[in-house]
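One structure is given here, and the rest of the page talks about it.
With one protein chain held back, the other chains of the complex are shown just where they sit.
Chain lettering (A and B) follows the sequence in which the chains are written, and residue indices restart at 1 in each chain.
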Amino acid sequence: MSALLEVKGLRTAFETRAGSVCAVDGVDVEVHQGECLGIVGESGSGKSVTFASVMGLVRAPGRITAGEIHFDGRDLRKLSRKELRAVRGRDIAMTMQDALTALNPALTIGVQLAEVLEAHDETLPKGRKARARAIRERSVEMLGLVGIPSAGSRLSQYPHEFSGGMRQRIMIAIALACRPKLLIADEPTTALDVTIQAQVLELISDIRAKLGMSVVLITHDLGVVAEHCDRVMVMYAGQVVEEGPTAEVIGSPSHPYTRGLLGSIPRLSLRGQPIHPIEGQVPDLIDLPPQCRFYSRCAERTDACLTPIPVRQVGPHRKARCIIAGEDTE
Amino acid sequence: MGLGKFLERVLQLVPVLLGVSVIVFIMIALTPGDPVQIMIGDQAITPEQEAALRRDLGLDRPMYERFFLFVGNAVQGDFGQSFYHRRPVSEVIAERLPATIELSLVALLIALFTSIPLGVLAAIRKNSIFDRIATVISLLGVSLPGFWFGILLLMLFAVHLNILPVAGRIGYSSEIEPITHFLLIDTLLRGRPDAFLDALSHIILPAVTLGLPMTAILMRVTRSSMLEVLQQDYVTFAEAKGLSRRRVLFRHALKNALIPTVSVAAIETGSLLGGNMIVETVFGWPGLGRLVVESIFLRNYPLVQAAVLLYAVTYVLLNFFADILYTVLNPKVKL
Partner (left out) sequence: MTNVADMSRPPETIFQQNLGNFMRNRLAVASSAVVILFILLAIFAPLIAPHDPNATDLFRRLQPPAWVEGGEWSYLLGCDQLGRDILSRIIYGARISIFIGAAVILVATTIGIIAGLSAGYLRGWVDVVISRIVDILLGFPYLIFAIGLMAMMGPGLINIILALAYKEWVIPCRVVRGETLATRELEYIEAARALGASRRHIMVKEILPNILSPVIVVSTIRMAHVIILEASLSFLGLGVQPPTASWGSMVSDGRAFILESWWVSTFPGLAILLLVLAINVAGQGLRDAFDPRFHE
């Protein structure tokens, strides 16, 4: 069965004063029907830009310079702007990290919900009154779905009148209003308290089960991925460095970076023992040398790593961009 | 905003208005030349008449008493007699005020209707030819001396091309009985489209000259504000929803982007008051600005005093209004 979303060789670059920065450098992604894919990486790894590119939201000075993006059988890069707008919000939806800035402070949430319905929903009646009523009904329904009580009276309120957790739910409600096939959740929990985080993630899982939706969870938090994602993809410096079923990748990571990430998580079971952060820093993305990008921070590097490293199959469903992966025994 | 805060702001106005009146009073009081002498001019009067005049004008009282007299009268609209016109100052000013207000309003409208679309377009098409033209206009707008630009326009349109008049507010043949004293409105109300066009042709050059600096400033403010708004997350989210470009622009971006524009416009309207004097002089516009300049040369100080006070008070009120406007419009402060 072909994947719902297939990205091949995506390259997105930004022109800056200092030169061209390739934020996404040759990335392949596959998202299958009904699955939850986790994307893990630190800031600057290219994880957000990858999916902004998929949705066509990359603006100057950035642009997609290479690659294919196939969604539901269609090549998104070949679509006109109008056609792409029809896909956005209806078939693919996105939520952003901070709901406070993502929601327009000057518009009521009712208006912001209604907008997406007006833009995409063909099933709405044509007459003004009937249409307005239908939109209101659907809005209340969506807010109920995300767990906001007495939604009817709250449609006329402004974003700043809600708590952080509720705003996130509202954002999710807006994203899901047209029952998209794919939800891209960009750092859905980063701006929230720990307790709310769990609620929001539960919510996403529930809805995913109900609607049969595919989800891409972009995060830097491995714990989130471990709990909610079927597969995980690790990104570093604009490239995919590891990919596979969550349990396997977390259980026995292949790439030294992944291992470093897992090793640096403080754990109660290891209380009293030193934490091992990954030494060094992410390389400057301008003028990268043609070699493994993790080289300068890798404890297991060899001279053979000074050439461009391709992605290799290291297991039945697992890939890693490392020469020595799969050869080590833990 | 809450009534309490509003009143607080209003109260803050009082010391400023007071200070302004003090300064205006001192400025005139310290002007060289004896006002009585100026009033008398060449007439021969007896010393008793002179002393009586002095008493009438309150010139024999101490400074602070004169000040309170001044403020007291001013609040009632009494600014004394104009030396030159031999009529109450308030009357003379009231006559010329509509011309100035009309000119300023038209200039303001021109500025708004030019700068906002240009500013928005420059922001949307950043670094395009549009943007560069907008930048050039902005720079020219603040670098062109108003008096010179006005003369240049006159040379081009009135002299060379001969399609627009040289001076004045309206031609003789188009004179009408005033209703509102705003010619552009009155000519229409009186059913005289030919007079309307005539009035329009007279007002267009001075209004453009007056409005140019403001256009330049507003365009820059709109452009940078729009650029900032376009970077905001809620614009990206709106795009992610698949909304049409127009919707994103007008509903989400513009509303927020125009807030700084509107408040700067309110503040800059005050500077239109200053520019009035120059433009009215260049174009022979029969307004308050030109009256003030003439009065200075004629040493007609009561009028100058009244006009300066009027300008200053208007300016302070405009700034106050701009302040309130900004607070009201800013959604984040809407708590």
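Throughout what follows, a contact is a pair of C-beta atoms (placed from the backbone, for glycine too) under 8 Å apart; a residue touches a chain by one contact, two chains touch by 3 or more.
Bear in mind the structure is a predicted one, so any value in this text is a computation, not a measurement.
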Decide which residue listed in B:Leu3, B:Leu30 or B:Ala44 touches the omitted chain of the complex. B:Leu30
Touching the absent chain when the full complex is considered, from B:Ala134, B:Val208 or B:Val304: B:Val304
Touch with the omitted chain, as defined above, among B:Leu140, B:Ile179 or B:Leu197: B:Leu140
Of the residues B:Asn73, B:Ser201, B:Thr281 or B:Thr327, I need the one that contacts the missing chain. B:Thr281
With the missing chain put back, which residues of subunit B would touch it? List them for me. 15-17, 19-20, 23-24, 27-28, 30-32, 139-140, 142-149, 151-152, 154-155, 159, 270-271, 273-275, 277-278, 281-282, 292-293, 296-297, 301, 304, 308, 311-312, 315-316, 319
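Operating definition for what follows: only the chains that are shown with their structure count from here on.
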What whole-Å value do you get for the distance between subunit A and subunit B if each is reduced to the mean of its CA atoms? 54
Looking at the complex, which residues from subunit B come into contact with subunit A? 126, 232-234, 236-245, 247, 251-252, 255-256, 331-332, 334-335
Subunit B touches which residues of subunit A in the complex? 55, 57, 60, 81, 85-90, 93-94, 96, 98, 101-107, 115-116, 119-120, 158, 160, 171, 174-175
